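Coming up: chain A.
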Amino acid sequence: MSAAHSQNLNVLLQEIEGIHLTHHNPRRLRADIAAEALPALLALLRGRASYVHLSAISCVDWIEENQFELVYHLWSYETSVLISAHIRIPREPGIYLSVFDIYTPAAFFERDIHEMFGVYFEGSPDMSKFILTEWNGPPPMRKDFNSEKWVMETFSWQEYHPDWLKDLEEQGGGIVSTPESIRMDNK
Partner candidate 1 sequence: MRPENYQAVNHPPSNEYELNFGPNHPGIEGNYALKVKLQGDTVVEARADAGYLHRGFEKLMEDRLWIQNISLVPRICVPDPVPMEVCYSLAVEELAGLELPERAQWLRVLQLELSRIAAHLFYFGGHAATTGMYTPMYWGVADRDLLLDLFEELTGGRVYSIYNMPGGVRQDIPRGFLQRLSDTLDYIEGRLKDYDNLFFTNQIFVKRAKGIGIISQEQALEWSVTGPNLRACGLEFDVRRDDPYLIYDQLKFDIPTEHGGDAWARTLVRRLEMVESISIIRQVIKALPDIKGPVRTPIPNPLAWRVPAGDSYARVESSKGELAYYVVSNGGDKPYRVHIRGPSAMHAVQVLEKLAVGCRVEDVAQTMFSLDACPPEVDR
Partner candidate 2 sequence: MQVTLLTIMEVILMPIVAFIIGLFMVLMMRKLAARLQRRVGPPLFQPLFDIVKLYGKQTQISHGMIHDIGIIMAVGGYVAAEALLPVPGMDGIAAKGGLITLAYLTMVPSLGLALGVGQCANPNGSIGISRALTSMLAYDIPFIIVIFGVAYQFSSTNLVDIIATQQAGGFSTWGISEMPVLAVAGLFAMHASLGKQPFEIYIAPAEIATGPMVEMGGKFLGGLFVMQSFQLYTASVLYVSLFLGGGENWITFLLKSFGVLAIPVVIAYLFPRYRTDDLVRLVWKWPVMLALIGIAFVMN
């Protein structure tokens, strides 16, 4: 990133109140910002700082702090810097504003986060189910959903040494060396 670009960007970003910038490396810029200020930041970045590419929106469930963290990864083709804008929203009720009107691809990510975390984005064009259309449980990516427990309650398991395998073993097939024997051999 050239110095001039960096200068410009810093001047621009100072317009946003309460922004906290961290440089990980020359191409990664982390911006922590209050949730209310994010749309303004994005509008500014897209409108005046050539950040036209929304790379992704990530959501992190900080269950202990009772917060969701939303991270907007933005890329500028001109400055070649990736800005990750981090905001935190309360876990309950988990409602935030959609940035679809600023970045079209946000619709997909917001729909995805809505499905996986249950965060509702106001103003997003489509909040209907997409991947989990056949899923009736809680949003699965939340930390309080225990996938393993659900699986254990729902499914049964194949027996590992069924009769047909014994038949096969008699014919010389099957699992010739069990995991245990391998471990013994190694010693």
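The criterion applied here is as follows: a residue touches a chain if its C-beta (ideal position, glycine included) is under 8 Å from a C-beta of that chain, and two chains touch if they have at least 3 such contacts; residues count from 1.
The candidates were selected such that all candidates are chains of the complex that A comes from, given by their letters.
These numbers were taken from a predicted model, which means no experiment stands behind them.
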#### Entry: Among 1 or 2, touch partner of chain A in the complex
1
## Note on the structure
So, in the complex, the side of chain A touching candidate 1 is made of residues 24, 27-28, 52-56, 58-61, 71, 73, 75, 77, 80, 82, 84, 103-105, 107-108, 112, 116, 130-134, 140-141, 147-148
